[in-house]
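Complex shown without one protein chain; remaining protein chains in place.
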Amino acid sequence: MISALFFEQLLNGLQLGVMLFLMAAGLTLIFGVMGLINLAHGSLFMVGGFVCAAVAAWTGSFWIGLIASLAAAAALGALVEIVVIRRLYDRDHLDQVLATFALVLMFSEGVRFVFGSFPLYLDPPAFLSGPVTLPGGMLYPAYRLAIIIAGLIVAAGLGLLISRTRLGMQIRAGEADREMIAALGVDIRFLYTVVFALGAALAGLAGALIGAIQSVQIGMGEPVLILAFVVIVIGGIGSIKGALVAALIVGLVDTMGRFLLPTLLAGVMEASAARGVGSALASMLIYLLMAIVLVFKPKGLFPANA
Amino acid sequence: MPEFVTEHRLNIVLALILLGGPLIAHFADEPFLVTLATRATILALAGVGLNIALGLGGLVSFGHAAFFGLGGYAVGILASHHQNYEPLMTAPFLINGTNQMLVLWLVAIVVSGLAALVIGALSLRTSGVYFIMITLAFAQMIYYFAISWPAYGGEDGLSIYVRNAFPGLNTLRPLDFFLLCYAVLIVVLVAQWKMTGARFGVALQAVRQNEGRVAALGLSPYRIRLAAFVLSGMVTGLAGALYADLNRFVSPSMMSWHLSGEIMVFIILGGVARLFGPVVGACLFVLFEHVFGSFTDHWQFFLGAALLAVVLFARGGFIGLVAGRARHD
Partner (left out) sequence: MTEPVLSLSGLSKSFGALKVTDGVELDLRPGEIHALIGPNGAGKSSLIKLVAGELAADAGSIRFDGHEISELDQTARARLGLTRTFQVSSLIPEFSARGNVMFAAQARRRSVFGFFRQVARDKELIGEAMEALERVGLADRAGVRVSELSHGEKRLLEIAMALAMRPRIFLMDEPMAGLGHEGSAKLIDFLDRLRTEAPILLIEHDMDAVFQLADRISVLVAGKIIARGKADDIRNHAEVRTAYLGEDAA
């Protein structure tokens, strides 16, 4: 009984990890290639969720909603890059933080204006809405399992993109030496727009996928964004591999921490106190982990520019 | 702008406007406007705190709301223990609640200073983007802790039934409380002004501009930055303490990253590293919120647009536009 619950939480941790990877991958690419810190990434996550929920409700199909959310996030990302972001590449980090924070405010209110303040709901596709029987006999929601698998496929796809394609080569070169690739005649502006749109699409995908598990609401992107920052700090800014490893670690530590800490503490203090203290400590766990990693490796586990 | 509009003269004018406005409102029997001005003054103080780290030190801390919130909670917790006649702690030594502002402020400053020491000591080992993200992450940690810790209201926050006491004043009167907050702001501004031209201020600005050179001269950039970060946290913590009394309420939202961002917005609107930058910025922000907020619920959209415009086109903020580039030496 206990071990089934344990295993279920483990899988939930993997699922969270995969979601964080989708967010972190985009963030780390954008920072690695363009040197830009993008606070509006959480807003792209939110837009993905809203578009998916709205289109799915309108057409009755989750899949059409998903495709629409990818397209919308990528398009919005490209638009924002062209109109605003590209003016920020030469600016210092403070300007980038403030400008993207301004975008967060504008996106949040914009979405609230279009969709109202109440959350939207999204149903997973019919064939995934039930449980699946895993080896060993335990049941696990099919949809969550599908997210894990989808996330790992995307990770593999990104890995192939970076290592095998021309775009990937330009990305790697851009991470190593921004000025050089411009001098070599690569169309920087187009590359940057593509990278930004790609990051946006990944965020939108994450938002759409999570929409069927939690509700879709304004501000849903913010906790995820902060966790994604923690992931890329732990993993090493600019590294996709680092983002994957760190995302899985963070997802597992967070989920298992929330699950185990109150139980462990219940052994030494009375139940309601254990719950309170346990969940307080669990919410801090990830940040403690980040602090510990930074003490030993100030540039993260897999720094891209070693 | 004409030559006689120096930054110094502009600052004096701004200080007088900030004092005069609420006085006029008081005698025109508009206590709400006095309270609004008090809000601006307190937020300005929070911005002044951040500006020490950000403007002078070049440290882009996106987690200053943590200090604001800690200062606020220091007041909230001690005041609530006082209200309930319950000591905070009986062992190993007795700590009672209190409602004396001077004591509460001291506690708020010490608590936020200690937090800034710990967070700063860890975060300042990194730089650039890492630093921004780490300060943000630490603030979030404290935010989630405040939400989950069951004892002091969690997400719902904590109320202070009666505003705390200050000798000689009736703090419940809007004007009295405003004048108190205004005095605190002016004292801090004068102290910052002095500090900027003193050896510490000079060293901090040198570290911001050329860290390598400072190290080559035998000074430790890390220690200088850490000291600035702690001072900065203490001032923002004091602002949080005042804010708790203003609203007679503290909640985890005082520690949210939105608030960290807003404090930065004050600074950029007014002018980064300008002494009165946060003052102007906070006043503009409060005006914006009040005026635009009465037209539409979506006023934050316009705030975002205005912020974006300032960042892209008017980098020096209000003071930059009016008084020109900063002069040094």
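The chains carry the letters A and B, assigned in the order they are written, with residues numbered from 1 in each.
Assume contacts are C-beta pairs under 8 Å (C-beta built on N, C-alpha and C of every residue); 3 or more make two chains touch, one makes a residue touch a chain.
Keep in mind that what you see is a predicted model, and the values were worked out from it rather than measured.
Colleague: In the complete complex, the chain left out here touches which of the visible ones?
Modeller: Every shown chain touched by the left-out chain: B.
Colleague: Of B:102, B:217 or B:321, which one is in contact with the hidden chain?
Modeller: Only one of B:102, B:217 or B:321 touches the chain omitted from view, namely B:217.
Colleague: Per the definition of touch given earlier, which of B:12, B:118, B:198 or B:291 contacts the omitted chain?
Modeller: Checking the options B:12, B:118, B:198 or B:291, the one contacting the hidden chain is B:198.
Colleague: Mind listing the chain B residues that contact the chain we can't see here?
Modeller: Touching the missing chain: residues 191, 194-195, 197-203, 205-206, 209-210, 212-220, 223-224, 227, 328-329.
Assume only the chains that are shown with their structure count from here on.
Colleague: Centre to centre, by mean C-alpha position, how many angstrom separate chain A and chain B?
Modeller: Computed value for the inter-centroid distance: 31 Å.
Colleague: Please name which positions on chain B make contact with chain A in the complex.
Modeller: Against chain A, the touching part of chain B is residues 54, 60, 62, 122, 125-126, 128-130, 132-134, 136-138, 140-141, 144-145, 147-151, 257, 261, 264-265, 268, 272, 297-298, 300-301, 303-305, 307-308, 311-312, 315.
Colleague: Flag every residue of chain A that touches chain B in the complex, lowest number first.
Modeller: 31, 37, 39, 84, 87, 93-95, 97-99, 101-106, 108-110, 112-113, 222, 226, 229-230, 232-233, 237, 272-273, 276-277, 279-280, 282-284, 286-288, 290-291, 294-295, 298-299
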